[in-house]
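The structure under discussion appears below in the form of structure tokens.
Every protein chain except one is present and positioned as in the full complex.
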Amino acid sequence: MNEVLMAGLYVFVLAAFLGYQVISRVPPLLHTPLMSATNAISGISLIGSIVTAGAQYNRVSTILGVIAVTAATINVVGGFILTDRMLRMFKREKGPETK
Amino acid sequence: MNEVLMAGLYVFVLAAFLGYQVISRVPPLLHTPLMSATNAISGISLIGSIVTAGAQYNRVSTILGVIAVTAATINVVGGFILTDRMLRMFKREKGPETK
Amino acid sequence: MSTTTLFIEGTYFAASILFVLGLRGLSRPETARRGMFLAEFGMLLAVIGTLLNRDIISYEWIIVGLLAGSTIGVAMGLWVPMTAMPQRTALSHAFGGLAAALVGVSEFLRHGEHLGTFKVTALGFEVLLGGITFTGSLIAFAKLQELVKGAPIVYRGQNVLNLLLFSSAAVVFVMLVLTPANTWLFYAMCALALLFGVLLVLPIGAADMPVVIALLNSYAGLASAATGFALGNNVLIIAGTLDGGSGFILSILMCKAMNRSITNVLFGAFGSASPASADAGAEGVMREVSVDDVATQLAYARQVVFVPGYGMATAQAQNAVRELASLLESRGVQVKYAIHPVAGRMPGHMNVLLAEANVPYSQLYELEQINPEMPTTDVAVVIGANDVVNPEARDNPKSAIAGMPIIEVDRAKSVIVLKRGRGKGFSGLENPLFFKPVTGLLFGDAKTSLTRLASAVREL
Partner (left out) sequence: MSTTTLFIEGTYFAASILFVLGLRGLSRPETARRGMFLAEFGMLLAVIGTLLNRDIISYEWIIVGLLAGSTIGVAMGLWVPMTAMPQRTALSHAFGGLAAALVGVSEFLRHGEHLGTFKVTALGFEVLLGGITFTGSLIAFAKLQELVKGAPIVYRGQNVLNLLLFSSAAVVFVMLVLTPANTWLFYAMCALALLFGVLLVLPIGAADMPVVIALLNSYAGLASAATGFALGNNVLIIAGTLDGGSGFILSILMCKAMNRSITNVLFGAFGSASPASADAGAEGVMREVSVDDVATQLAYARQVVFVPGYGMATAQAQNAVRELASLLESRGVQVKYAIHPVAGRMPGHMNVLLAEANVPYSQLYELEQINPEMPTTDVAVVIGANDVVNPEARDNPKSAIAGMPIIEVDRAKSVIVLKRGRGKGFSGLENPLFFKPVTGLLFGDAKTSLTRLASAVREL
């Protein structure tokens, strides 16, 4: 267990540094899409929920799991769709008027 | 062993990304100190060498270990001293003439 | 390691890399969409990998959840209007927190007292952070959607109560780690976390919600990371940490852009009443101007800078702005947009709205870029912005917003302010800009005013 913890800590710290570097390079222009993107990515808790929902440990566990799957999927699907919808709108130069 | 490998791979990939982000922010001004700094840091193989030199597995191993310790220590000590010597020289504004 | 396990591990590994690449793509608008495709692909891989997990016995409930979630997700993704982005973000953080917390609870249900110290700690963090995120985000959503009143809800002893609540949650957590057999401690902790989430966010004003949302985003991320520690899963740790970092950085950036500390935002009940005192000087006459006057001014200007704020979002005036701008451009006027980092109700809010209205981002200028151009700008048009153009922040060191960088429209040759009436900005402060001789006020809903301006320019 302690080795798993150590390995996890390394991954955590490196990811934290990396996150800091990567995110601080995102221009203010894209801060709203960034929020919605990280929101979608945080839907990764889906992979924990799926196991909980499918493993049939006991009834309560399954119900909680299904709710969790639903909630996480909303974030993943909704988040990515929305992010893309926003990003599609950003254009450097004037495009043809689309109204 | 496979878990150790997996954990190592995560650490490796994250460190590679992080290294890329961090290093590409170093301005050309400091590229020489950067080379000498990474050189010093790569002396971290010292920690492998120390065990080899002190564990007395067999005579050859010890000899190789001692050479390795020496070589790595040269890098660590020499590298850091040199880096600092260089970095001390960089001044933004004109200092008093030191000649 | 069997082939299946290897495959599963492989998908997680790939997903981790793809998430990092995805976020890296966001560093430039040109690469942003491609980056997101990578992240989506990563997510898909991770889900496929997970579906192969040996522990899964039956798939029906998983499929139910996936289908339900996808349906709602697609609906929300496609139909939420851009102006409702702040609410939407808050709501989905609530979902994120909920999912993390539920996974934690069900893990605890399953293993109960047999968990080791390490796992209990991880699960505890997961549930605590998830719970706070869940209720806190719901309140944030309600405030932004104006289901409850946006102004800070304050009462005596509030901060003390919150502190008490927080400490008891912490104490219960420590006790749980020491004696995991006392399962009731776990549920007590859940309850405290949920309550704390509510009480933490209630006293914060609607316009400060973005900071809160970003912080909750960060908590949600850390909750996922804690799940990762509990399950020994690296992709959860990585994705969670990236989110956590993102939320944290955004909240810091916003605080900097307002020159306020994070404590002030969270516990200062900023924007609550405080009528009077410091803004005694900001009295005088407002000069009202007519649509025709403004239209003439705009049409014959060399450079016009639009400064949008929260009012543009509420009035949904982004298309009207763009139309007026196009008209002016066709007459040879140079048009720019000045975007303050905390204009509106979330970071990048104005950028997204203007992008939606088809404004190219090469015309959007940040604070530092546009301020030097102000003295050579003929007309600065303030569209429903207030605090972000309040010269008090610059001139009056005693002001509540002192030191917040502003867009210095008062340095332009002429300023036109579009607002509905004498309403104040989020800060509740009077804005002396409106009383300056250089400023003319055009009262009315921003969208209506802009449309009228456009017709007037057309007729010139």
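First chain written, first letter: the chains are A, B and C, and each begins at residue 1.
The rule is short, and it goes like this: a contact is a pair of C-beta atoms (placed from the backbone, for glycine too) under 8 Å apart; a residue touches a chain by one contact, two chains touch by 3 or more.
Since the model is a prediction, treat every value here as computed from it, not as a measurement.
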Which of the visible chains would the unseen chain be in contact with across the whole complex?
A, B
What does the interface between chain A and the hidden chain look like in terms of residue numbers?
2, 6-7, 9-10, 13-14, 17
Please identify, in ascending order, the residues of chain B that touch the omitted chain?
1-2, 4-5, 7-8, 11-12, 15-16, 18-20, 22-58, 60-62, 64-95, 97-99
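Please note the rule applied: only the chains that are shown with their structure count from here on.
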Could you state the distance in Å from the CA-based centre of chain B to that of chain C?
41
For chain A versus chain B, what separation do you get between their C-alpha means, in angstrom?
36
In whole angstrom, how far does the Cα centroid of chain A sit from the Cα centroid of chain C?
16
Of all the residues in chain B, which ones touch at least 2 other chains?
7, 10, 14, 17
Numbers and ranges of chain C residues touching at least 2 other chains
20, 234, 238
